[in-house]
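The structure follows.
The complex appears here without one of its protein chains, the remainder shown in place.
On to chain A.
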């Protein structure tokens, strides 16, 4: 049996494969040994000690690095041929559509389709960014419009993502499937929840994965308010354990914006809840900033949170002019408190520890950024605070290469 055939047979006989990986030829021996120790029966169908090309056990598939090139080439040419035949055939059947006695019986159409599906699956496991192969599957599946087929596509793309975490095409294929089934089948909320879990699983194995988190951000537009609040709660611990992962914090920002924009009617309790959400995040952020010294993502996250809070104060004093005293008070207290975050940085004389140096830079830049974003009429008052806080000197000391930003502020 040729290599491609072997691979496709394995894929057909074990539809539950959920992980694919490459195996160096030398690893086959080790794996075989481990296997014969753990299972007494070497007659196990899935266990092929003689096979040093593919490894299939416990729904895991290993492919030998040695055969990667030939099997990939074979899969590609088989797929291209199948696609050619499929297209020629569907063109013919379209032309003959009015004539009820089609030249080709529908069974032959199905066999072309299944060839396309079979070969594209094998091919995508070996060359995951081949858009044409993903497209071919979209074409076949969209003609059928059957839920199980759509679900199969989600399974295949998850399988590809199990070893190629950043495959843009695989992520995009999922979005296409979700858009196709959204609205038609009532389990959308369930699908969204599952997708979110998948991203978290992959993000755990592949740090700062833009494509994965971008997918999760995209899901937010399909979420209900309750779901967004739940997701925010659920990803809290993860964020605390991955403080360098800006993407995770961005996801939280996306959720918070989603929550604040989600106003059904004019329920004032939502405003209170929105404020609470930002406030809690700010507290969490402060705790993390103090525990993990010098993390850029944490300080950038704080920029967003502070800005949200200031904007909140400015809009919720509705009806009253923006010079309202209660708002001015709130902002004043807040800024005083934020300025305290700078204190430890200005007193650190010894910059030999890289983390502390980074902390000093990020905190200084944080405050400068906040000044830039604060509305005009607040600035004079702020200037007084800054003199007291000695910000200009700190800036020159900690990051002279960014000193020009002082002039940008036009203070």
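We take it that contacts are C-beta pairs under 8 Å (C-beta built on N, C-alpha and C of every residue); 3 or more make two chains touch, one makes a residue touch a chain; residues count from 1.
Just so we're on the same page, contacts and distances are computed from a predicted model.
Participant: Name the omitted chain as UniProt records it, choosing among "Geranylgeranyl transferase type-2 subunit beta", "ADP-ribosylation factor-like protein 6", "Methyltransferase HEMK2" or "E2 ubiquitin-conjugating enzyme".
Facilitator: "Geranylgeranyl transferase type-2 subunit beta"
Participant: Quick one: say which of A:127, A:227 or A:274 touches the chain that got left out.
Facilitator: Checking the options A:127, A:227 or A:274, the one contacting the hidden chain is A:127.
Participant: So one chain is hidden, and I want to know which residue out of A:85, A:135 or A:262 touches that hidden chain in the complete assembly.
Facilitator: That would be A:135, which touches the missing chain.
Participant: Touching the hidden chain in the full complex, which residues of chain A are there? Just list them.
Facilitator: 68-69, 72-73, 76, 80, 126-127, 129-132, 135, 138, 172, 175-176, 179, 208, 210, 213-214, 217-218, 220-221, 244-247, 250-251, 253-254, 257-258, 295-297, 300, 303-304, 307, 365, 369, 372-373, 401-402, 404-405, 408
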